[in-house]
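The structure under discussion is supplied below as structure tokens; questions concerning it will follow.
The other protein chains are all here in position, but one chain of the complex has been omitted.
For subunit A:
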Amino acid sequence: MINSTNNVTINKDNSKKLDRKTNVISIIFLNRKFLLLLLFVIIYAFFAIFAHNFNTFQNIESIMIFSVEIGLLALGETLVITSGFGGIDLSVGSMVGLSAIIIGELIGKLGVNMWLAIIIGLLAGMGAGLFNGLMIVYAKIPPLLTTLATMYLYSSLALLISMDQYGNAMPISNFPSAYSIFGQLTILGIPLQFILFFVPITIILYLLVQKTIFGKHLLATGTDEIVAKLSGINVKNIRLWVYTISGLLAAIAALIETSRIASARPDLGSNMNLEAITISVLGGTYIFGGIADIIAVFIASVLVIVLDNGLFLIGVNTIWQTGALGFLLVGALILDLIIRKRSS
């Protein structure tokens, strides 16, 4: 409501951006990718100088490992927010927990074939996301409420599934050794999940948003729903897909995380919801929909992990991670505001 005027200014900025293509500075600052890369270089250089063991092979590896799961959730969140109608997904963390415990129960307790269990787990994530979409599209419940409700529903469901005969939620840890390929292997020092999941998914989503008709329709839906409808875009279908993809990405994150820690717990991802949204917004996703930069979100997820990791290594309590994230978010938005005022 309050920001209703921002939409206009942003469109104005975009057209101005094209006019001034020669102006290098404005390209760097008006393009979220470059801004984040600049931040990345500064932060990285800072920690490389001041933090012991930061710029080492092992540490870079662990940064890559930790950026995958939250990064996937942030990418899903980006699509959801971009679809407009107050799009937001508070249930991504719960979907991680739900998918994780389904895969874990199937493999660990019921002895189902590993690949079959994984497929069922991924389908469960998609189903959970689709349910969100159905409630939002057909029951017309605002996304914030739908996903607030399903956040409770899915995490409770995950706890129920993991319940033993005494009524306690139990983690499952007896995975076959083959299961470790999703989260514990490296190729030439690069974590497998980074090159096998995170990078390809980022590229696919980038192509989906920027190069396909689906992407064009998604951006149009998020920018102005009524105009999109009048142009013959199936707004309902777009939203259903977006929430389903968010569920699928949460399930993939669950697969990777359970493999990495070799354990499936119902509370996996319980505090990842808000972090995923934060990263997405940091990556330039416009909270009222219609503007997304997949590559920038990718950079933002790595940036946040670098920040977490560096702060830890220079001896700042890990508790400040959430605070640093908050400052980073506010800082990025204030920078945005200043740049926009300057350029208009």
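Points to keep in mind about this one:
Criterion: a residue touches a chain if its C-beta (ideal position, glycine included) is under 8 Å from a C-beta of that chain, and two chains touch if they have at least 3 such contacts; residues count from 1.
The rule is short, and it goes like this: contacts and distances are computed from a predicted model.
Per UniProt, the protein behind the absent chain is "ABC transporter permease"; the candidates were "NAD(P)/FAD-dependent oxidoreductase", "tRNA N6-adenosine threonylcarbamoyltransferase", "ABC transporter permease" or "succinate dehydrogenase".
Within the complete assembly, A:G326 is the residue of A:G111, A:P176 or A:G326 that touches the hidden chain.
Taking the complete complex into account, A:I277 is the one of A:L36, A:A51 or A:I277 that touches the chain left out. Contact with the undisplayed chain is limited, among A:I107, A:M135, A:I172 or A:I294, to A:M135.
Within the complete assembly, residues 1-4, 6, 86, 88, 90, 135, 139-142, 144-146, 148-157, 159-160, 163, 167, 169, 274, 277-278, 281, 287-288, 317, 319-327, 329-330, 333-334, 337 of subunit A touch the chain that is not shown.
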